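Report on the structure given below.
Yeah, one chain of the complex is gone here, protein chain that is, but the others are all in their spots.
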Amino acid sequence: MALLEIRNLAVEFATARGRFRAVDGVDMTVEAGEVLGVVGESGSGKSVSMLAAMGLIGWPGKVTADVLRFDGTDLLSVSPRQRRKLVGKDMAMIFQEPMTSLNPCYPVGWQIAEALRAHHAVPKERVQHRVIELLEQVGIPDPSRRAGNFPHQMSGGMNQRVMIAMAIACKPRLLIADEPTTALDVTIQKQILDLLVDLQRQHGMGLVLITHDMGVVAETAGRVQVMYAGQMVEQQATDGLFNTPRHPYTAALLDALPERAIGRHRLPTIPGTVPGIDDRPAGCLFSPRCKFATARCAAEAPVPQAGVRCHTPLDDAGAPR
Amino acid sequence: MSATVAMPSRLTLFWRSFAENRGAVFGLGLMVVLIVVAALADVLALHTPIEQFRDNFLTPPVWAAEGDWHFPLGTDDVGRDMLSRLIYGARLSLMIGFSVVAVALIIGTTLGLTAAFAGGVVDVFIMRMVDVILVFPSLLLAIVVVAILGPGMFNAMLAVAVVTLPGYIRLSRASALVELNRDYVTATRAAGASTLRLMFDTVLPNCMAPLIVHATLGFSTAILDAAALGFLGLGAQPPTPEWGTMLAGALQYYQRAWWVLAFPGFAILMTVLAFNLFGDGLRDALDPKLKR
Partner (left out) sequence: MLIVPTFIGVTLLSFTLIHLVPGDPIEARVGERGIAPERLAALRHEFGYDQPLWKQFVDYEVQVVHGDLGVSLVTRQTVWSEFLTLFPATIELAFCAIGFAVLIGIPLGVVAALRRGTPFDYGLMGASVTGASMPIFWWGLMMILVFSVGFGWTPVSGRVSDMYFVEPWSGFMLIDCWFSDDEGACRSTLSHLILPTIVLGTIPLANFARMTRSAMLEVLGEDYIRTARAKGLSGMRVTVVHALRNALIPVVTVIGLSVGGLLGGAILTETIFAWPGVGHWIIESIQRRDYPVLQGGTLLIAIIVIGVNLGVDMLYSVLNPRIRR
C-alpha cells in the first residue's frame, strides 16, 4: 500500500473575479522510503497540492479529490481531530521561508518541544532532552544553548535546520519539503539538501521534494513529477526524465538548464507566461507556448496517458509522435 | 493647473474605491444630511432656537400621548422647541468642527513643516512641546485652558484647537521628512526655489493625503470635545443651542423628560459617527497600503 495516494485532486479559490483553479486533476503516489521530486514554475500548484494533502488549505480555498489517502486513512472523510493526530506526527512539512516560518515570540527549542508535546512523542520529562538531541541531529552546534534562542537571533540556514528538527521530531513516515532551500544562500543550500537526504535514508521516510530547481531533483529524487498551471504534465523515473523527456514542457525546461546550453550563444527560454485566471486556453494549457502545438492541442484538453498529459508526446529523439 | 486635466479619472478611481466601503458611504450620506440641515436651518426650523413658549414646558415628542405637532420632538424646560434647537445646533457643531480643524490644521502644519525644514534646535523644541502636550489627557488640558481663559464657545474652540495641534504637527513633520529626501525636492532646491516656496508649494501638496484624513477624523474629535466642554458648563453658554450645553441644562429633568436628554446626545453621536466613518473610508481609499 502506498504511503500517500492522491487521485484527481483539485483546489479552487473563490476570488473577487470568480473561482480560480490552482490545482486541477493531480494524481500522485508516494511509496514509503522513496524520494519524489515535484518540479514546476512558481504558481504551478506544487505547494498548493501538498498543502491540500496536509489539510492546510483554509477559507477561501476548497479541496476536492477522488482519492486522498495517507497510509490507509481517508483524508477526505477523516474528522479534523483525527487529521491533527496524523499531521505533524506521521506526515510533516517544512516550508520555503525559514525566517518567517518560525514564531518570533518563542525560543526555537520551545517550538520543537511543542510538536513533541502535541503528539506525546516522548514522556514529559524527556522532552527537553529530545529537543537537544534533535538539534544535534540536524547539525546545530552548541544545541543546549541554541535551544533558548529566538528565531531572529539565528541565520536562515540555522532556522531551516530548526524547521527540519521540528518536522522530524515525531519521526514522520512522510516529509514534504516545500522549496526548502530557495530562500537560502547557495552555500547553505547544498548542506540543507544533504541533511534532508541523510535523514530520509536514516529514518526510511518518504520524502516529497518540491522545487523549481532541476539540478536539485537530479541529485536527490528517484522519481519526478512535473507540474504546469495546476496540472501534472509528466511523471517518470529521474534518469528517464532527464534523458528522454516525453512532454514538450519538460523538454523545454531541461533545455533551459545552463549546463545543457553549453556552446550556444543564448540560453533558450520558454516564450510567454503561465496562464492566469483570465487567459486559460480551452485545450492543452501549455499549447499557447508549445512549439509542437497543433489545432487539436488548442481545442481539446489532453488526458494523462502513461504518465504524460500530451496529445503528441515526444519520442526518444525529442520529436513529437 | 495641469492637475485638473487628470482629475476626472483619478476622482472616478477614488470614488470606486471609496464606494466599496458601505460604512463610508453611509457616513458621507449622514454628512450631506447634516450639511443640508445646517445650511437650511432658517427654512427647516419651525421656530427660532431661543423662542420660549410659556404654555409648553417639557411637552413630550409628537408620538407621545400629550405630544403637539407644533413641537415634533417636544420642548425643553423653558418651552423652547427641541427640533429647532437641534437644527440650529447642527449649524453650530459643524461651524465648531470646521473652525477648530482649520485653525489646528494651518498652525499645526506650519509648525510641522518648520520643524522638518529647520531641523536642529527648532525641531527639538517644537517636538518636545508636542511631547509635553501629549502627556496631558486632551480633554483635561482643554478643560484647564478654558478654566483659565474663562468659559465660552470661542475659548472652548481655541482650547480644543490647542490640544489637537500635536497630531497635525507630528503628521506633517513626518511626511515632510519623507518627501525632503526625494529627488524632486532636491531638483527644485537646485533650481533656486526659496525655502518658503519649497515648504508650501513643493512639499506640502505631497503631504496632503494623510493630513486630509487626519483633519476629517479631527472634525469628530473637535465636535466631541467641544460638546463635552459644553456639557461641563465650560463651553457655549445657555441659551446657545449647542448640543452639549443643551444636555447640561437638561440634566435635572432626567426622571420626567427623557427627550430633553436623548435627542441632543444622539445628534452628537450621529455627527461624530458620520465623520469617523467618512474619515475611515477616506483613509482606505487614499492609502491602499493600509487596506487589507
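Chains here go by letter, A and B, matching the order in which they are written, and residues are numbered from 1 within each.
Here is the rule we use: a residue touches a chain if its C-beta (ideal position, glycine included) is under 8 Å from a C-beta of that chain, and two chains touch if they have at least 3 such contacts.
For clarity, every value in this text was computed on a predicted model and none was experimentally measured.
Chemist: Just to confirm, in the complete assembly, which displayed chains does the hidden chain contact?
Modeler: Taken over the complete structure, the missing chain's partners among displayed chains are A, B.
Chemist: Out of A:L9, A:A22, A:V63 or A:L102, which touches the unshown chain?
Modeler: Considering the complete complex, A:L102 is the one touching the chain left out.
Chemist: Which listed residue, B:L28, B:L224 or B:L282, touches the chain dropped from view?
Modeler: B:L224
Chemist: Touch as defined at the start, partner being the missing chain; which of B:S84, B:T202, B:T216 or B:N276 qualifies?
Modeler: Final answer for the missing-chain contact: B:N276.
Chemist: Sort through B:A38, B:I268 or B:A285 and give me the one touching the missing partner chain.
Modeler: Considering all chains, including the one not shown, the answer is B:I268.
Chemist: By the contact criterion defined above, which parts of subunit A meet the unshown chain? Give residue numbers in ascending order.
Modeler: 51, 54, 56, 80, 83-89, 92-93, 95, 97, 100-106, 114-115, 118-119, 150, 152, 163, 166
Chemist: Applying the definition given at the start, please give the residues of subunit B touching the unseen chain.
Modeler: 23, 128-129, 131-141, 143-145, 147-149, 220, 224, 227-228, 231-232, 234, 244, 247, 251, 254-255, 258, 261-262, 264-266, 268-269, 272-273, 276-277, 280, 292
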